[in-house]
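Encoded as structure tokens, here's the structure I'll be asking about.
Removed: one protein chain of the complex. Kept in place: all other protein chains.
== chain A ==
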């Protein structure tokens, strides 16, 4: 997918795969982790994920990682450590500010362990420190407010980070100058000097009840799809509906472990290959995908629903107040075919009732199959 032929031709000496950015969205919902603590504690999971990150970083010199916590009251970066939006000093006179900033983020007390690769140690200490901070900020009222996690915001953060990194890797737009007459004649061979960054998102999810974030998550899915960013899902607990669609739509891996205790094995076997490697692998898939959507009115997952023809909101029943769409307020009308009760007993010839007007064109409103929600 990522082999742009221009790179073959230009960077012939460098045959290494392109650098790979892994954005991990870690669902840190305290409810769920407390619930899971008997089989897989959060600390064990973190350690497993740290090893996985190390493996990712070790498999390519230029590989990068970002870790985002999707917590119950906010979504925040665990790595790289977010810097407070400080206005930077324009001229170099006040160098202290900048220096302080970097000092803070690198952490002055990184353990100098001779047996640990420094790059690994940096990531590890940043993640643990930031997570500790996040945990300290959390109080009971946050937990009481919601049973689930802010997955939509976390995915958005991951996407924006990836987008920013991709731009930093983008070409400098100078190659247009070198376009020769010959190149113009066969424009097929037009090339761009670019080292593409292959990115992917891994969501380690433990919460259910994501249906109420249906819209933001769906939007993120479409954004990822467009940018060709696979979203991998490791579903340790909770119901699956929404995230399974995410991995299916973006061509990512979906895994719901039978035995969460084997977490590291799952991570290493199913999720370590990046997009470049996956091109030549059969990736594990869960088989049937639950494509059902959640209704906007009760966030119930529906088999057959009704879709607003203006804003595409989904409703579980056609009985809307005043027949107005709850989201956009458009007036919606249902075809009589959908509200007519089926008449299955042949009626006696003599009591002639008015025949439904649209009986002349059967199938003008075919409810195709059983799973297509529609609202003409």
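To be clear about the criterion, a residue touches a chain if its C-beta (ideal position, glycine included) is under 8 Å from a C-beta of that chain, and two chains touch if they have at least 3 such contacts; residues count from 1.
As a working rule, contacts and distances are computed from a predicted model.
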{"item": "Among \"Anaphase-promoting complex subunit 11\", \"Ubiquinone biosynthesis O-methyltransferase, mitochondrial\", \"RNA polymerase II transcription factor-like protein\" or \"Translation machinery-associated protein 22\", UniProt-listed name of the chain not shown", "value": "\"RNA polymerase II transcription factor-like protein\""}
{"item": "Contact with the hidden chain (one of A:62, A:297 or A:320)", "value": "A:297"}
{"item": "Residue of A:33, A:79 or A:306 touching the missing chain in the full complex", "value": "A:33"}
{"item": "Absent-chain contact - pick from A:62, A:223 or A:264", "value": "A:264"}
{"item": "Hidden partner chain, residues of chain A it touches", "value": "30-35, 37, 39-44, 46-48, 50-51, 111-113, 115-116, 121, 124-125, 128, 131-132, 135, 138-144, 146-148, 181, 184-185, 207-209, 212, 215, 237-239, 251, 255, 257-259, 261-266, 269-270, 279, 282-287, 296-299, 310-311, 326-329, 336-338, 340-347, 353, 355-356, 358-359, 361-370"}
